[in-house]
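The other protein chains are all here in position, but one chain of the complex has been omitted.
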Amino acid sequence: MIVRRTATWLDERFGTNTFLHAALAKIYPDHWSFYLGEFALYFFMVLVGTGIWLTFAFDASAQGAYPSVLALADRSHPIGYVIRQVHHWAAVCFVAAILVHMGRIFFSGAFRKPRELNWMIGVCMLMLASFTGFTGYSLPNDGLSGTGLRIAYSVALSIPLIGRWAAGVFVGGDDFPAPLLTTHLYTLHVYYLPVTIGVLLALHLFFVVYQKHTQFVRDPKRVVGRRFWPDYALRTVAALGATLAVLALMATFFEINPVGDYGPYRPWIVMNGAVPDWYAAFLEGALRLGPRTEFVIAGHPIPPVFWPGLVLPTLTFLFLLAWPFIEVRVTGDRAAHDVLQRPSAVPLRVAVGAALIFEGLLLTIAAGDDQTAATLHVPLDTLVWIYRVALLAGPFAVGLLAARIAVEVHVRTPDDGPPRPDAVVLVRNAAGGYVEEEVQAG
Amino acid sequence: MTIAFFLVLTIAGALGAAAAAAFGAPPSAFAGGIALAFIGFAGAAGAAASALHARDDLSEPRTAHGPTHPPPLPDDARVARPRFLRLWFAAAGAFAVLGLVPLISLARKPGRAGRTGWGAGVRLVDENNTPIPHDRLVAGGIETVFPQGAVGLPEAPAVLIRGDDGGYRAYSKVCTHAGCPVALYRHASHQLICPCHQSIFDVDDGAKNVSGPAPRPLPALALGVDAAGFLIARGDFDGPVGPDDWDRVV
Partner (left out) sequence: MLTLAPWLLTVVLAAAPTGADIYATACASCHGAQQWGSPDGPSLHRVGMADVDFYLMTGRMPAAKPWIEVAHRDERAGQALPLGHIRALEAYLAPVVAGGPPLPEVASGNLARGYQVYAVNCQQCHAVGGNGGSIGRADWAPALHQATINEVADAIRAGPGEMPRFGDQQFTQADLDDVAGYVLSMQIAQPGSGGPPFPSTGPVPEGALGYVAIIVLIAFVFGSWRHDRKA
């Protein structure tokens, strides 16, 4: 009753009923893999919700940050404890969900024309989500995250020509740690970064609705799927519930980020096994494997952290961003596509995707190379060289193997047949009998 | 019936969590209640979705992407090539230049202080600003030291090592790779190791970077003993501290 009256009230002022009617009746293609983006969205919503609560509990000054987070890590105050735990778990899961979702988009070819812009927005959001996570877990100014910040400062410093400018902006001062560092990280983390993600997210979702979702059903002219109300709405709400349930279960059983054990950050104190959160671990691995050569140009050094710490992630980001256009160049397929492909249909894409995943996994594992060396009784120097060789030769081997497998799988996959016809008509043939004819509308 | 079960679970979980929070139960009880509530909620919504037995092959036409071919604009909306077009662009360019001013003003070039606090005659102190007597360490010992009065300076920390021969050595504790404290000391192998990226420095050879990604040795601090028997520095580090940057011209 209330709903109906509200709808009428709005309709009299904004003419919303037509829009609502269309929105509720809209068809959405359904496949289990289409929920991955939703999981990312729901993790983001949880981050914003728990994050807003946390802004009332956090002291964003350099001196006050650690004690205020220690108070939240106190188990005798369960509400703050659980909210902070859920917030950090959601961040870990958010980037993972984006990555898995991005993998689905990549391997099914959903980024092709007319959706290249949406792909680029998504890649940007992946980067922003990683930065938001990094600034977020650096806010407590604890021993573990402070070590990571020091390394990030060195990477910023290593940029040729503008290194000190970049580092100075990042850190808000002359040296590390600058007094304003925590405050700057705070405004980045609660304002600039999430607002940017929010705006991009709104665009991202708008494009999906406006251009209509892609589908596996091979009918290029029609969207085939479930109606939004009540069918798809209930399913998406169930996915939201599952997301929140999983986060709550994680917070119930597993502690994350025990800042009380890490102590406050001091520049002369470090702990063994200091690694960043998982989504930055590939950079840590790259820094460990990177060569030690310091190039000098006319007396100006380019520190070795520049290459693995900045050049590598920038090139990766640009490559991902440009992939829709690269693929068009290589395959020559400039047509618009609304129907998704089986991954095996494009071996090049499988090869490139597999190679990228291999490199990412290898660098992430390399972030723990000292522990691996000790566990396997292999000298660390040897292991580093093994990883380096694998880094350079691996993507080619993995890519070729993946392409080969894709080709073989594709050959053995029963064809779905031609696209569904728009109509089947009975036609009288010359002999007087009737014959079925499939008609594709022009 | 499944839906009813899940909804009851939802209510029990949510109210249980609220009660747990109100009565100060441990956080796992609070979080566990929330988990139950959402398990119930997800289950109820999922079961309701299944109970619809809705079709998944409904369809509607896809709108064409384009390109579209709209009719030309009406006559009064059309504009001939404007006069002074270049001046209009020049004005836009001038605004762009003006817009750069506030942006550039934010990025003040920092000095990268470069002050280590060490100098000739400066006493070595520990974290509590207590001077270090010459018999402080035993052979095979290591301690983190600072210049007296400058314990907080980021480029000041050093490691003081007493070798098996009884002699002292001191090196900067700031790794020349990415700035982590080089704190790991293998006293039998005479090696300092940075735990961040496993750079290894040979203590007997001027902290030369023998392995790992560090590009330069750790700068050394020459040591002496003052009249009162406390360890002092004989000067600053013999090289720049920590990782380099473009402006630290060699």
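A and B label the chains in the order they appear, each numbered from 1.
Assume a residue touches a chain if its C-beta (ideal position, glycine included) is under 8 Å from a C-beta of that chain, and two chains touch if they have at least 3 such contacts.
From a predicted model like this one, the values you see are computed outputs, not experimental measurements.
Only one residue in the set B:E60, B:E127 or B:D202 touches the chain that does not appear here, and it is B:E127. Of the listed residues A:L10, A:V48, A:A62 or A:V100, the one in contact with the hidden chain in the full complex is A:V100.
Listed residues A:P230, A:G263 or A:G360: the one in touch with the omitted chain is A:G263. Of the listed positions A:M102, A:A238 or A:A366, the one in contact with the omitted chain in the full complex is A:A238. Against the chain not shown here, subunit A presents residues 32, 35-36, 39, 75-76, 85, 89, 92-93, 95-97, 100, 143-144, 235, 238-239, 242-243, 246-247, 250-258, 261-263, 266, 268-273, 275-279, 281, 368, 370-371, 373-381. Along subunit B, the points of touch with the absent chain fall at residues 26-28, 31, 42, 46, 49-50, 53-57, 127, 133, 135-144, 181, 183-189, 191, 193, 195, 198, 200.
By definition in this document, only the chains that are shown with their structure count from here on.
The touching residues of subunit B, when paired with subunit A in their complex, are 20-21, 24-32, 34-35, 37-39, 41-46, 48-49, 52, 54-63, 65-66, 106-113, 144, 146, 154-155, 157, 173-174, 177-181, 183-184, 195-199, 209, 211-216, 242-250.
Those residues of subunit A whose C-beta lies close enough to touch subunit B in the complex are 26-27, 30, 75-76, 78-79, 81-82, 85-86, 114, 147, 150-151, 153-155, 157-165, 167-169, 171, 173-177, 211-212, 217, 219-227, 230-231, 234-235, 237-242, 244-245, 248-249, 251-253, 267-274, 284, 287-294, 296, 299-305, 309, 336, 338, 369-370, 380-381.
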